[in-house]
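Heads up, one of the protein chains got dropped from this complex, but the rest are sitting where they should.
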Amino acid sequence: MSKSLEKEKKMSQVTDIGSTHEFDLDNRDPTLKNEHVRVWFEDSFAEPDGTHSIDGVWTCSYKTFECSKKCCYIVLSILCGGPCALLWGLMFAMQSCYHIWCIGPYMKSFFIDLGCCAAYWKALVQCYCDPLYESVGKIFGNIRFNHRYEVV
Amino acid sequence: MSKSLEKEKKMSQVTDIGSTHEFDLDNRDPTLKNEHVRVWFEDSFAEPDGTHSIDGVWTCSYKTFECSKKCCYIVLSILCGGPCALLWGLMFAMQSCYHIWCIGPYMKSFFIDLGCCAAYWKALVQCYCDPLYESVGKIFGNIRFNHRYEVV
Amino acid sequence: MSKSLEKEKKMSQVTDIGSTHEFDLDNRDPTLKNEHVRVWFEDSFAEPDGTHSIDGVWTCSYKTFECSKKCCYIVLSILCGGPCALLWGLMFAMQSCYHIWCIGPYMKSFFIDLGCCAAYWKALVQCYCDPLYESVGKIFGNIRFNHRYEVV
Amino acid sequence: MSKSLEKEKKMSQVTDIGSTHEFDLDNRDPTLKNEHVRVWFEDSFAEPDGTHSIDGVWTCSYKTFECSKKCCYIVLSILCGGPCALLWGLMFAMQSCYHIWCIGPYMKSFFIDLGCCAAYWKALVQCYCDPLYESVGKIFGNIRFNHRYEVV
Amino acid sequence: MSKSLEKEKKMSQVTDIGSTHEFDLDNRDPTLKNEHVRVWFEDSFAEPDGTHSIDGVWTCSYKTFECSKKCCYIVLSILCGGPCALLWGLMFAMQSCYHIWCIGPYMKSFFIDLGCCAAYWKALVQCYCDPLYESVGKIFGNIRFNHRYEVV
Amino acid sequence: MSKSLEKEKKMSQVTDIGSTHEFDLDNRDPTLKNEHVRVWFEDSFAEPDGTHSIDGVWTCSYKTFECSKKCCYIVLSILCGGPCALLWGLMFAMQSCYHIWCIGPYMKSFFIDLGCCAAYWKALVQCYCDPLYESVGKIFGNIRFNHRYEVV
Amino acid sequence: MSKSLEKEKKMSQVTDIGSTHEFDLDNRDPTLKNEHVRVWFEDSFAEPDGTHSIDGVWTCSYKTFECSKKCCYIVLSILCGGPCALLWGLMFAMQSCYHIWCIGPYMKSFFIDLGCCAAYWKALVQCYCDPLYESVGKIFGNIRFNHRYEVV
Amino acid sequence: MSKSLEKEKKMSQVTDIGSTHEFDLDNRDPTLKNEHVRVWFEDSFAEPDGTHSIDGVWTCSYKTFECSKKCCYIVLSILCGGPCALLWGLMFAMQSCYHIWCIGPYMKSFFIDLGCCAAYWKALVQCYCDPLYESVGKIFGNIRFNHRYEVV
Amino acid sequence: MSKSLEKEKKMSQVTDIGSTHEFDLDNRDPTLKNEHVRVWFEDSFAEPDGTHSIDGVWTCSYKTFECSKKCCYIVLSILCGGPCALLWGLMFAMQSCYHIWCIGPYMKSFFIDLGCCAAYWKALVQCYCDPLYESVGKIFGNIRFNHRYEVV
Amino acid sequence: MSKSLEKEKKMSQVTDIGSTHEFDLDNRDPTLKNEHVRVWFEDSFAEPDGTHSIDGVWTCSYKTFECSKKCCYIVLSILCGGPCALLWGLMFAMQSCYHIWCIGPYMKSFFIDLGCCAAYWKALVQCYCDPLYESVGKIFGNIRFNHRYEVV
Partner (left out) sequence: MSKSLEKEKKMSQVTDIGSTHEFDLDNRDPTLKNEHVRVWFEDSFAEPDGTHSIDGVWTCSYKTFECSKKCCYIVLSILCGGPCALLWGLMFAMQSCYHIWCIGPYMKSFFIDLGCCAAYWKALVQCYCDPLYESVGKIFGNIRFNHRYEVV
């Protein structure tokens, strides 16, 4: 937790909009959130012993794959990176507002009523069900277990 | 609990309506009630190694997200903060009144009757069910377990 | 229990209707009966780090909430406090009377009859069910358990 | 039990109808039979911290409740105490008579017949059911349990 | 048992019909057979603290209850005591006769036939059911239990 | 058993029909066969403390009950004792004859055939059912139980 | 068994048909085969204390019962003893012949075929059922049992 | 087994058809195969004490039974002994031939195919069922057992 | 296994077709494959004590059985021995060819595909079923076992 | 993990598109991803002892198999290696983009709402289900186990 707090402190300087700052451009996934999305060539393609293609074909495939993946992603990120960031910024703002000013107080009010219902319901159950199940429990009320033990 | 009591004492000064007081404007969630609502940029967006977009796109997305989220929330809080506080204040007052003057005495009255029913019901169950289940329990009334033990 | 007895003694002086007495006006919930109804501002509203509204909005919301809740409750208690107390006083008197003079003797009479039925029913069950379940219990009447134990 | 016997002795003097006697007017529930019917003001009404009504309203409510409850009960007890006592006295006399002269001998006669039926039924069950369930019990007649034990 | 035998001896003198004898008029329930029928005033009526009726009402109720119960029972016992005793005497005589001269020999005859049926049925069950259930028991015939034990 | 043999010897003298003999007229139930049929006055009627009838009524009831029971039984036994004994004597003779000359040899013949069927059926069951249930038993064939033990 | 062999030797002399021999006329049930058929007077009739009939009635009943039973059985045995013995002799001879010359070889032939079917069926079951149930057994293949032990 | 081998050796001399040999005419059931078919008089007929028929009747019955059984069997064995032996000799020869030249090779061929199917089916089951049941086994994957132990 | 290898070596000399060799004509069932087909006279026919036929009949039956079985089998083996051997030789050759050139490679190809399906299916099951059953396992997640131990 | 990190470092140099580099052409399956696809001649074809084909046939089959498999694979890899690499490169780029800019933020938003629902649902369940199941648990609330232990 201490680590996350330090991070927040550092980030709190950053969030002063208007100031320009250098944030970590190299490690873009500090929480390993999208680790499972990472793809290398040897994760997708592999030739076992005995079924090797010609060297040229294999080298060519490798370069084709890496190049096409990289270029395509850069183009797509330029196109949709900005709009997505804007959209999700507004979404999270509205969600925060809804949770802070509506859901929070409603939950408090709901738990007050629920505390009352719980006492009511618990008393009823203890009144009507407990004697029944205690009676059923008499099935196990007199087990006689004759244990004859023989060591070979 | 001692902590919450101290807090109440401190707050009891505050609740003198009419007096102006400085309450904690920095830490606005002392009970970590809405901890799960907090959103940072790296909680939403992350690029694993090998699929990095251009640095400009990434920096731009970051600024867009933070800015739009902050501005939008401030606008929304100005619009709905006051009315919500007023509404929920009245709601909780009415709920308290209903619980204190109606539900409380009703529950007391209900528990008096229930105590009577419980004695009635328990006697019936013990009269009619107990002999049955004690009889069923005779199934386990004479278990003979011949245990032949061999250490290898 | 000793505590509750002392309380009763103290209260027994109070219950001399006609005499004026000072009862505890500060602690109005000595048995913590309505603890779950208590509501503070920070129980309903909380802003996590990173989504803080402007200070003025937050302070204003706080005052609005506390004021409206307090005022509304005082008005409501003045209106319905007296009638409710009167109504519930009469209700509990009638309920006490009904329990003391009707339910009590009826339960005694009922338990006399029930004791007779219980003996009748128990004899029937022991006559007809016990041999059946003792017979079923013969399933577990000759368990042979060959235990071969090997320590690695 | 010894206590109850002493009580009976003491009461046996009292039950000489016609003689006047002083019985315990202060403790009217020596067996705590109707303990659950007792109601105090703080069992019904309670205000948690932060939602206190004006002191006058609270004091007034208290007096109203206690007074109305007490007066109402005294009126009702005067009205129905005597008739109820008479009615239940006759009821218990008839119930005692019925139990002593009818139910008692009938139960004796019933148990004589039942003892005969029980012997008949038990012999039938042992004849037809016992071999079946002993046969079913052969399922557990040769359990081989190879226990390989490894301490880490 | 020794006690009951002594009692019988003492009673055998009594049962000489025609002779007058003094039997125990004080303790009329030596076997506590009808203990559950006994009713006192405090078993039926009880006033908890805080809901006491006026002393006169309570004393009056007590006397009314005891008196009405006692008088009513004496009247009823005079009316129906004799006829009931006569009726049940004849009933028990006929029941004894039926049991001694009919049921007894019939049960003997029935058990002779039943012993034969039991041998027949047991042989059938052992022939056809035992192999089946021994076969089912092979489910538990080779349990291998690898127990890895780790003490923390 | 030795006791029963002695009894038989003694009785074997008695069973010489034609000779007159003195058999035990006092103890007419040596095997306690009809113990449960015995009825005394205090087994049927009992008055708990507090509900005593007048002494005369109680004494009168006692005499009425004993007298009517005794007289009625003697009359009935004179009427039906002889015919019953004759009837049951013929019944038991015919039953003995049937069991000795028919049922006995039939059971022997039946057990010869049954021994053959049993071998046939057992072989079938072992052939077809054993492999199935041994296969089902493989469910319990590799239980791995990791036991983590912590003493508090 | 040794006892039964000796008996056979002794009897083997007897079974020389044509020679006259003295066999045990007193003990006619050496294997206690029909022990449960034996009936005495006190097994059928019994009078508990307190319900004794007149001595003459009881003595008369005893003589009637014994006499009628004995005479009736002798008449019946004379009538049906011989024919029954003849009939059952022929029956057992035919049954022996059938078992020795037909059932015996048939069972041998049947077991030869059954041994073949058993191998066929066992292989099928082990092929198709074993993998299924071993798979089901994986349910119990990794039980983790955290045992927290606390001695009070 | 050694015993059975010796027997075979001895019998192998006998089976030289054409030579005449002395085989055991006294003990005609060396393997106790038809032990359950043996019937003596006392296995079928028995008279308990108290119900003895006249001595002449009993002796006569004994002789009738033994004689009729013996004669009848000898006649039947002469009639059907030879044909039965011939018939079963041919039957067993044909059965042996069928088993040796047809069933034997067929079973070998069948087991070759079955070995293949077993591998195929086992792989399918391990592929599709094992993950499912391992998943179900997670139900028992984290049992927490709080054991509170109290010695009385 | 070593034994079977030696046997193979010895047999490998034999399988040189064209060379003449002496193989074991005495022991024609070295693997006890058809042990259950062997039939002797005393396995089929047996006379218990007391039901012996005349000596001549028994000796005659024995000779008839052995002779007919032996002759019949020799005739049948001459007729069908050769054709059967030829037929099964061709059958096994074709079966071997089919298994070696078709089934073998097909199984290899099938297992390659199956390995892929297994990974696919296992991932699906672990994704969707594991959380469900881990959740169900919470039923056993907090067992509290209060053990009260009493040594008698 | 350290190993995979080193690999990534080494690969990060390689992924500079435009630079030519030598990657491992010999070991083309470093993660043994397609180990199960590898096929040798002896994995598909095998002749057991006793059914050997002529040496020429076997050698010829071996060469035919290896040659056809190798040539065919090289032709196919030349044809489809490049297009496949290109296609999958584009696919993975689009998938990465979709996961990073859409799925990531959506999951964050979803978990915020879910945290709220979880608190709501958990409170309801604890209120209404807990008392019921605690009541059911009373079945096991009073087990009496009489253990009689006998060492043989």
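Letters are used for the chains, namely A, B, C, D, E, F, G, H, I and J, taken in the order the chains are written, and counting of residues starts over at 1 for each.
In this section, a contact is a pair of C-beta atoms (placed from the backbone, for glycine too) under 8 Å apart; a residue touches a chain by one contact, two chains touch by 3 or more.
If you're wondering where the values come from, they're calculated on a predicted model, not measured in any experiment.
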item: Chain J, residues in touch with the chain not shown (by the definition above); value: 33-34, 37, 39-40, 42-55, 57-73, 76-77, 80-81, 84, 88, 91-92, 95, 99, 103, 107, 110-111, 114, 117-118, 121-122, 125-126, 129-130, 133-134, 136-137, 139-151
item: Where the missing chain touches chain A, by residue; value: 36-37, 39, 43-51
item: Chain I residues that touch the omitted chain in the full complex; value: 8, 11, 15, 17, 23, 25, 28-31, 33-35, 37-40, 69-70, 73-74, 77-78, 81-82, 84-86, 88-90, 92-97, 99-102, 104-105, 108-109, 112-113, 116, 119-120, 123-124, 126-128, 131-132, 135-152
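Simple rule for what comes next: only the chains that are shown with their structure count from here on.
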item: Chain C-chain I separation of Cα centroids, rounded to whole Å; value: 73
item: Geometric centre distance via CA averages, chain E-chain D, whole Å; value: 21
item: Chain H residues counted as touching two or more neighbouring chains; value: 33-34, 37, 39-40, 43-51, 69-70, 73, 77, 81, 84, 88, 92, 95, 99, 126, 136-137, 139-151
